[in-house]
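To keep things clear, I will list the structure first and then write my remarks on it.
A single protein chain has been omitted; all remaining protein chains appear in their positions.
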Amino acid sequence: MHSLVLDIAGTLSAAANLFVVAAGLTLVFGAMRIINMAHGSFYMYGAFAVTTVLGVGAGWRFWLALLAGAVVAAVAGLTVEVTVIRRLYDAEHLTQLLATYAVLLIFADIGQRIWGAGYRTVNPPAVLASGVSIAGVQVPRYQLFVIGVGAAVGLALWLMLARTRFGWLLRAAVQDPESVATGGTDLARLRTGVFVIGAFLAGLGGALIAPMQSIAPGMDVSIIVSVFIVVTIGGLGSVAGAALGALLIGLAQTLGAEFFASWAASLIYLTMIVVLAIRPWGLLGVPER
Amino acid sequence: MSHCQPVRPRHWALATLAAAAACTLIAACGNSSAGSASSGGTVTVGESTTLSGSIAELGESGLQGVELAVADLNSHGGLLGKKIKVVSADDAATPATGAANAKNMILQDHVVALFGPVSSAVAAAEEQLAGQYKVPIFFHTSNDISLMGANFNPYAFQVVPNTDMEPRAAALYLDSEVKAGKIKTPLALGTFAPNYSFGQDSVAGFIQALKYYNVPFKIVSQQWPSLEATNISPNLSALIAAKPSVVYNAQFGGDLVTFVKQATPFGFFKKTTMLSMLNTAELAALGSQAPAGSIAYDRAPWFAMNEPGVTAFATEYHAKYHQWPDTWAVLAYTSVQVWAYGVKHAGTFDAGKVSAAIAGAAIPTIRGTITIRACDHQAEIPEYVGTVASSPSSLTGFPLWTPGSAFAAPFSKIGLSCAQMKAMQK
Partner (left out) sequence: MHTDSLASSAEHDQVHLARPPARTTAGTVACVVVMGLLALAGVVWSPAALANLQEALGLVLFAVATNLLLGYGGLVSFAQAAFYGIGAYGIAIGWLHWKLPFWLGGLAGIAAAAVAAVIVGVISLRTRRLYFALLTLAFTQLFFVIADNQTAITNGATGIFGAMVPTWLAEPQGGYYFTLVVVVVVTLGCYAVVRSPFGLTLKAIRDNRERAEALGVNVYRHQLAAFVISSVGCAIAGFLFAIYSQSASPDLLSWTNSGEPIFMAVLGGMHTFLGPVAGAIVYFYAQSYLTQHITDWQLVLGLLLLVIVLFKPSGLAGIGADAGRAVRRLRARTGGRA
């Protein structure tokens, strides 16, 4: 029982955090067919921005810092979209991968200039710092908070895509960009908007995890592989798929830690291999033409 | 990936090949023409280490230690009348890059000594080159025992406690706590270590040492998260669910900080004694969240070594870099002093003579006199162990060790014997 409650909370919070980051990546891919390695940089910048805003203190500034992390990433995203991504819309995936990898390298060095090479930490606000008892087991409140944010982001994205004109335009822009453009929509602005939302989510994911881990250079590269796996398993472009992929990876990590300790790290890659061997377009993906 | 551009190159082949040939030629000339870098009253030493990515903190700290040591040497007139210059480069924690850096430092900058990288694999690659080109190399951060064992060569020196010594020191300290009645036995032991050679070796060494000291224990959980894992919560849940009384944690740096942050809300440190490599940088990063009462082992904690030289160094370091020196800076500073001693006593920068002068010598350093053992070039230095304090130090503003808890595990008790090392050497 003890172990089960902890495992469920741990799996869900890890999955929720991965989902927030992965949702941004897959949203951008779904709307623009752009694969973005620099998504990892946005995530890292989100986390570092929190350390800048928060310093050692916590309190009400935590909520501001969370927002600031996401906004810093969004601004970085806007810059990248305007300078680089715009030139890549009709490019091949290889070109996109290389160009955005170049951006990741550039951001890594700029980040180290701004925030240094050392580890930084921030504390969660007092209200989220302690544990709460569930079925007699102490579970960190912050894990529950992360799960809540993950769910809220999922809901917000669903509402945006399914219920707003913006969402309708996005879906239309993928299927038939020309008619959207002739319908009077500024396609370039639409794309910029989506990219900025994607970066915002990456930054939010980084900001969200900031109180739970050390914040240091290299976060960009280590997250990007994880989220690539999540979005590929789920199906590129599918937000629901990203949620499913994040849950699957969280579950694989938990089962790996419980049952195959020394092979745990292999398990997430094996999961992806098995999923794609069975469904080459991911769980909820659609075949590209 | 389709539709290649219809370029129709006719002569570009010639142009490109010529360009490529020119490039290699230029590079080659660059290599062979630089011949007089060590004249003009200056000698150069090199430090290729990790300066980007997740372990950059360790590399940067070591580099600052080397730079400070060299600055101090220069302010006292340099060595044999020559000023010393440091060249540094980032190895990106990759052996091939580290080796390329070291090779270019040897061949282009004509360095007279190399100082060590962070990663042991990079260290092994550089050690190979140091042997091949006959340049003394000093490891102050990477500490795999194979560097002085299977890969030993006469130009390499280990100025840091090795991977074998650390877990023994931790076990020795634990043994004394058990004997003092502070920790109950049998231990319900959990281990938590990154799943690669360093973590695996450390855990195996710790368990072996517990058996050696006859500390009764029962293993309740062994967790092997990945190095730099983005998500350790599954491993953490499994560990906590097993209710260990003592956890040996072989993580370090950012990973260890993450562990502490994620374990604290579970009340982990109230129920469990953790042994880990919480160094100055980690204690500083954690600040008020540092886990009071847990046991820390450290290769060279400036605040607990009780050496006036080290204290003076820490003050100087703090004045220059506005932070307190991490272990790596202290060790790196010492490694430069070891080299300088060799040069002074050999009266030359010649690698063979410098190495011979160091092997077996008792060398005065900021941390007192240390002996470099002749059989394996390992510095006979202790590993330090202490208990994390519950309140911040008035000097640093973050918690250090509880006063009086510091213990220097002596080399004679934790180091392997010469016979054991000789058996590993080829």
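All chains are identified by letter, namely A and B, in their written order; residue positions are counted from 1 within each chain.
By our rule, a residue touches a chain if its C-beta (ideal position, glycine included) is under 8 Å from a C-beta of that chain, and two chains touch if they have at least 3 such contacts.
Everything numeric in this text was worked out from a predicted model, so none of it was measured.
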item: Sole contact to the chain not displayed, among B:Leu80, B:Ala96, B:Ala312 or B:Ala362; value: B:Ala96
item: Candidates B:Leu107, B:Ile183 or B:Ile219 - the one touching the absent chain; value: B:Leu107
item: Option touching the unshown chain, where A:Ala22, A:Ala65 or A:Ala108 are the choices; value: A:Ala108
item: Contact partner of the left-out chain, one of B:Thr44, B:Gln158 or B:Asn195; value: B:Asn195
item: For chain A, the residues touching the chain missing from this view; value: 35, 84, 87, 93-95, 97-99, 101-106, 108-110, 113, 221, 225, 228-229, 232, 236, 262-263, 265-266, 269-270, 272-273, 276-277, 280-282, 285, 287-288
item: Absent chain, residues of chain B that touch it; value: 1-17, 19-21, 23-24, 27-29, 31-32, 51-52, 87, 89-97, 99-101, 103-105, 107, 119-121, 124-125, 127-128, 144, 146, 150-151, 195-198, 200, 224, 226-227, 426
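The rule is simple: only the chains that are shown with their structure count from here on.
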item: Euclidean distance of C-alpha centroids - chain A vs chain B, Å; value: 34
item: In the complex with chain A, residue positions of chain B that touch it; value: 1-2, 51-57, 59-60, 195, 222-226, 228-231, 233-238, 240-241, 253-255, 257-258, 261-262, 265-267, 281-282, 285-289, 323
item: Interface residues, chain A side, partner chain B - complex; value: 2-3, 6-7, 9-11, 13-14, 17-18, 56, 92-94, 108-109, 112, 117-121, 123, 129-131, 138, 140-143, 211-214, 216-219, 221-223, 226, 250, 253-258, 261-262, 264-265
